[in-house]
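A single protein chain has been omitted; all remaining protein chains appear in their positions.
Take a look at chain A:
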Amino acid sequence: MSGILDVVSAVLLLAGATSCLLGALGLLRLPDLPARLQAGTKPQTLGVLLILLGTAVRLEFASASTLILVVLFQMLTSPVISQIIGRSAYSTGTLRRDELVVDELAERMREDGDESGPPAGPRPS
């Protein structure tokens, strides 16, 4: 029985590590920020999911609750992080707006009154 579990966890761990590696490779090779955000979040989340699944199998699901919590947390936060970074890139001009095919953020920012007052903290010199 334990032979099968070992094989399953080995396959899961290797698949997860490969997915993480491909994500990092994409992060390096892709041309601009939005593409890198894609590579930085999706394969990494899949990689962590597979690795944690492999760990759970290897621990015979003894402490699977924490692992499931980490996986869920990772799957929830990755999209939020890429959305925040994308929005920040959009408003600081890193993202070139003329290249955008669909631009729904422009009027939403105007609706928000474009709250871009001077930052509260000390300005970096």
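In this section, a contact is a pair of C-beta atoms (placed from the backbone, for glycine too) under 8 Å apart; a residue touches a chain by one contact, two chains touch by 3 or more; residues count from 1.
The definition used in the following text is that contacts and distances are computed from a predicted model.
**Q** So one subunit is absent here. Using its UniProt record, which name fits best from "Peptide ABC transporter permease", "Formate dehydrogenase subunit gamma", "Cation antiporter subunit" or "Protein translocase subunit SecD"?
**A** Of "Peptide ABC transporter permease", "Formate dehydrogenase subunit gamma", "Cation antiporter subunit" or "Protein translocase subunit SecD", the absent chain's UniProt record names it "Cation antiporter subunit".
**Q** Contacts of chain A with the missing chain: which residues?
**A** 6, 9-10, 13-14, 16-18, 20-21, 23-25, 27-28, 33, 36-37, 40-41, 44-45, 47-48, 51-52, 54-55, 58-59, 62-63, 66-67, 69-70, 73-74, 77, 80-82, 84-85, 87-89, 91-94, 116, 118-119, 121, 123-124
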